[in-house]
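Left out: one protein chain. Kept in place: all the others.
Chains: A and B, in written order; residue numbering restarts at 1 for each.
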Amino acid sequence: MARWGMVFDLRRCIGCNACAVACKQENSLPDGVFFTKTLSEEVGEYPDVTRSYVPTICNHCEDAPCERACPTGATYTRPDGIVMVDRDKCIGCGTCIVACPYDQRTRLEPEMLDKGLFGDGRLTPFEEQGIGRFTVGTVVKCTFCHERVDAGQLPACVATCPTEARIFGDLDDPTSRPRQLILERRGRQPLPEKNTNPRVFYID
Amino acid sequence: MIASNRIADGSFRVGVGLQKAWGVQMATAFFFGEAGAGLYFVAQFFDFVLGMTVGLLMVLFGKAGGHVLHLGQPLRGWRALTKVRTSWVSRGLAAIVLFIVAGALHIIDVRAGLLPAGVSQLVAALALAACFVIMIYQGFAMSHSSAITLWSSGLMPVASLTYALLNGVLLTLVFGFGEPFLADRPDTVRLLQVLAVALMLYGLVTVLSLLHGARHASEAGRQSVALLLQGGFARWFVPLVIGAGFVVSALMMLAAPPDFAWMLAVAGLELTGYYAFRVLVFKAGGYDPALSLAYRFRH
Partner (left out) sequence: METLTQPVQNSMKPGKWLNSSCKMCIHSCITRVHVTEDGVVNKIEGNPTSPSNNGRLCPKGNAAILRHYDPARFRTPLRRTNPEKGPGVDPKWVPIGWDEALDLVGRELKKTLDEDPRKLLPAINDFQKLFLWAWPAALGNANYLSSVGNFCGGGYHPMNGFIHSAFAAANDVNYCNYWINNGGGDGFSSHLHTAAQANHVAKARVERNMRVVVVEPRLSIGAAKANEWVPIRPATDRQFALGLAHVLVAEKLYDVKFLKKDTNAPYLVGPDGYFVRNGEGKIYVWDAIDNCARLWDDPEIKDFALEGTYTVEGKPCRPAFQKFKDILADCSPEQMEALTTVPAATTRRIAREFAKAAQIGSYIEIDGRMLPLRPAAYNYYRGAQGHKYSAMANQAFKLVNFLVGAIDTPGGHVGVTLDDQMQDIRGGCGQIQAGENGMMQTMPHQLHPEVPFSWPPNETHLMGFFPIGVDPGHLTQHTLANAEKFGLDYRPDTLLMCHSNPLWNLPGDREQWYALLREMRFIVAIDILPNESNEWADVILPSHDLLESWNMTMIEPPHHEGMCLRQPATPPLYDTKSEEEIFYEISERLGVLETWNGILNFVNGFHQQPDLLLEPNRKYSDREIAERKGKLWNGKDLDWYVEHGHAVTPRRPDKWYRPWDGLRLHFYIEDIVRARDTLRQKMEVADVPFRREWEWGDYQPLPTAVPDPVHLEPADFDLYAITFKDIQINFGESIGNPWINDIVFKDPVHTAVLLNPKTARERKLDEGDIVRIESPYGAIVARLALSEGVHPDAVCVSNALSRVATQNTGVRHGGGNFNQLLPANLRHTDACSGQPETVAKVKLTKLASVPADVAAGNSVFGRTSGKGRAH
């Protein structure tokens, strides 16, 4: 069984957020909800200044505090390491949201779904075909595109990333691209001090 | 400045993100939890039925009710009982259920003496134990996860317990004022007053240590503390939590004549400070940026 993980190449990423939009398309996310987003940070002082672009996503933590904190068992980890939320069990208490050190979870509020993407309270056919997967009041987050991955495809954000800054694969397989990149370019996990053992690594 | 404002505020900047999941509703529930349980706890020592009843009702309606209001899917709230193995929220809920049942039984028992002695003691002990869990678990629920530095301190449960006891003592002084167990025993009143002042001092030290620890623990901690002490929340936090909640109420308690109005005033001030603590500590809770070059650059 694979253990899925992702590597973000900070040298490649241009902060375009095609990833964020691809995810919204693939997952019919409501307005303002992101499963992944790429942030920017200005570093230094003129003229010695640069800006870094930092993609963020649910890290599908090996030791997921969201799962531990969840009082209902709605958050669970699949055998392949993907951390999921069972919307039929989630009560929307938000405990997982404040337990996730990476701010990767969102509770679906009624207005998010009712307003529609165009904010006029009407849903387009695109939204209508997609909205059924969401239950108001429950918590959502990135699923590593579990269905695409199950079908042998790459997550939507990975597939679209123009610079190939997102590298997805099996972290248990020493020959996989992510494993090799982590090794070669000394991948580091986000906020290791939080003891979550993320399955997402950054290389720069 | 794009570079220097470290609160990301929903924008796509690397920075500290403030948590928005737990707000006033949750703070209110927490408030009633630690006020109600505290009151019950102290009241049970004195078999003070009114205190116990009020405490129990606060937990039932204020705490449990507040939580239900907060839930996204309240109808399946019962599911929260299923993960006591790892989840403090789950444990807390179990304690609430147990407390309500045992506490109610105990109150009835104290009034009507229904239960056989052994069972009666067991129920009393269970109620007290569950009550104790309620007084402390909220702190654990917050500190257990490392996500939010301001909350993740080991002092959080201590603060919970301290506040709960303090609330209990003060509410007992208020609700019990004129009741025989106090009216007839000025030394008990004195004792409770001294205890209150001690708890206030202890609470102050705990809260300040908590902030001190958070400030040095991470960037988010630093920003949270800055928000509370200098930033947007300081105009509430400093006068209410520190001033009214600890300093002024402690001084008043020291000077307090045995007078209902004084007790009420002190309790009011302290509870206001405590409520502000609950709300503001939620609001100021922030996540660390997953990866920040600038922060590392500067520190």
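Everything that follows uses one rule, which is that a residue touches a chain if its C-beta (ideal position, glycine included) is under 8 Å from a C-beta of that chain, and two chains touch if they have at least 3 such contacts.
Source: prediction; values computed, not measured.
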Chains on display which the left-out chain touches in the complete complex: A, B
Full-complex contact with the absent chain, from A:Tyr53, A:Tyr102, A:Phe168 or A:Phe201: A:Tyr53
Residue among A:Cys61, A:Ala156 or A:Leu171 that touches the chain left out of view: A:Ala156
Touching residues on chain B - with respect to the absent chain: 1-3, 5, 10-13
Touch residues of chain A, complete complex, unshown partner: 9, 11-12, 14-18, 20-22, 24-28, 31-32, 37, 40, 42, 44-47, 49-53, 115, 117-120, 122, 124-130, 132-133, 145-148, 151, 153, 156, 159-165
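Here is the rule we go by: only the chains that are shown with their structure count from here on.
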For chain A paired with chain B, centre-to-centre distance based on mean C-alpha positions, whole Å: 33
Chain A-facing residues of chain B, complex: 2-3, 8, 12-15, 17, 19, 21-22, 26, 67, 70-74, 76-77, 79-83, 86-90, 93, 141-142, 144-148, 151, 218, 285, 287-294, 297
Residues of chain A defined as touching chain B within the complex: 17, 37-44, 49, 52, 54, 56, 65, 67-74, 89-95, 97-103, 105, 107-109, 135-139, 190-191, 193-196, 202
